[in-house]
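Note that this complex is displayed minus one protein chain, with the remaining chains in position.
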Amino acid sequence: MEKILMRGNEAVAEAAVRAGCRLYFGYPITPQNEISEYLSFRLPQVGGVFLQAESEVAAIHMVYGAAATGARVMTSSSGPGVSLMQEGLSCLAAAELPCVVVNMSRGGPGVGNIQPAQSDYFQAVKGGGHGDYRLIVLAPSTVQELVDLTYRAFYLADKYRNPVEILGDGMLGQMMEPVTFREPEFPPLPPKDWAIRGKGSGPRKWVVCLDLDPKGLEALNLKLQRKYRLLEEQETDYDTFGDPEPEILLVGFGTVGRILKSVVREGKKEGLKLALFRPITLFPFPKAALFEKAKGVKGILVVEMNLGQMLEDVELVVRGKVPVFFLGHTGGVIPTVSEILEYVYGLLKEEIRV
Amino acid sequence: MKVVFERPKTLLEKPFTYCPGCHHGLAQRLIAEVIEELGIADRTIGVGPIGCSVYIYEFIDVDFVVGAHGRAPAIATGIKRSLPDRVVFSYQGDGDIAAIGTAEIIHVANRGELITSFFVNNAVFGMTGGQMAPTTLLGQKTKTTPLGRDPQVHGFPFRLGECLSVLEGSAYIARVALTRPQFIRQAKECIRKAFLTQMEGKGFSLIEILSPCPTNWGMSPKEAVDWLEEKMIPYFPLGELKVKGCNSRETP
Partner (left out) sequence: MPRARVVINREFCKGCALCTYACPRGVLVISRDFNSRGYYPVMVTDEEQCAGCGFCAQVCPDVAIAVYRE
């Protein structure tokens, strides 16, 4: 199959088009502008629609409207822009509308800077918007994985009628790697009977994101929770690498996963028994798999390009049975292999008590 | 016997949830009549607001989408860009369109988006209990201007129709009231022209409908109608504010 050298941002755009996305609404923000620039010429080529909105607030609501018609639609942004989209994401989740949002994270909080970071784990996974909803969150670590997860994102969005966030970072968006656009075989999806397309000869339909009857709103919330339980049972994904019986388990997502892979390899050369656990679905978080993998290890080292976000979920999963340590940098500072290895040595020297 | 007036079929047979004397019911009846007469109910999609008329989807017999406060024009854009051959309209109050949603309505007009927007202007925030709106008149007392709107503190009442008229993408902008039968007939004609503006691809259309709000003005329905005619119409003049004949999408 043909291998093409592509920048992450452009690869996710091309994969979206091949996955059937025909509408894009977005607003410029570094470091993901190549996504909209690419789609501005690519979508018209396939009869699709590209529209630069007046803000991220407008963009996410244009996504809401197009999603309500049953179309495959996406937007993209970075942390500050995704913050503006939170109201819209809460509405999309409440209305059970499918869509894909790509977040190429940068340093935060506030305007932060334009360098890569993983500052938006909380925003994506715990929900920056109001109400009891979750986004499906996928965290690619290579440009190829970004492509593969983009196909999956549109499938999951339609299957579960839920917004899906692809959580990348500026490094992934800007780096160039060879990719193949291999379209996965997904099971068929049911027709979108709920879509709003004009009532035709039938009864009218409506898509709303409110219910003023308390029992009604609770029922909607319970329905959403059942959906999230189903996601946890069926769609968790993760990757492992390294020693089958590690002393230290390294946990990281996205581009940090690649750095940790190098740490495992370097450590092995020096006789260390290390392994990597890399969650690919941040929601649903691969809790059971992590719990299993954590059995028997001396300690877990969570590494992130933030100051401790996924860390909290790892601590929740292991419930104090294994000590959890953390190394993080943010603002565009990237943890290095040697720095992480030095920390691991430090852990191994001390007597780690539970 | 001949029918002089009957409820249109496109207005569903159920009582309105609006206050006595509120003109949301009248505005929605006129919209339903025009949709019915143009024969477009099967391919019309409405986008509702967050406000007193959030329940518009219960009353007009067409498909509806309701999203967040102020965002109806953006939602309508998403729908229209996805399904360009449908007739798409949005329906909003003062807060929705002229406060939180100002950016969205300006850009929808600026893009010449082929949708029809309705703006029900009652000079207050109705749903939330009568706070100041961008359209509140000078000196008007509201829940957040208990001493009356003071231009030094609160600025001036916002004439959205006029603002949108200067944009190239706006093809038909009109302001109407529904306080007497001849105004109602004129308003219906404007509403028809607005939908035709969309259907003929001419550009963006907006109808600003002045409405009484007896509850939040603290008046009886009749007093409210009188206040609207005496105080609101002089500041918000009725009439067609913009009529564009040419197809705004043609490049010279």
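Read from first to last, the chains carry the letters A and B; within each, the first residue is number 1.
Definition applied: contacts are C-beta pairs under 8 Å (C-beta built on N, C-alpha and C of every residue); 3 or more make two chains touch, one makes a residue touch a chain.
Keep in mind the model is a prediction, meaning the values are calculated, not measured.
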Left-out chain, listing which of the shown chains it touches: B
Option from B:H23, B:H107, B:R175 or B:K202 whose C-beta touches the chain left out: B:H23
Hidden-chain contact residue, picked from the options B:G39, B:P181 or B:P234: B:P181
Contact set of subunit B toward the excluded chain (per top definition): 1-7, 11, 15-16, 18-26, 29, 178-181, 184-185, 214, 220-222, 225
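Rule of thumb we're sticking to: only the chains that are shown with their structure count from here on.
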Rounded Å distance, subunit A centre to subunit B centre (Cα mean): 40
Subunit A-touching residues of subunit B, taken from the complex the two chains share: 41-45, 47-48, 50, 54, 57, 61-68, 71, 74-83, 86, 103-104, 106-107
Residues of subunit A that touch subunit B when the two form their complex: 23, 25, 49, 51, 53-55, 57-59, 61-69, 71, 73, 87-88, 91, 95, 196-201, 204-210
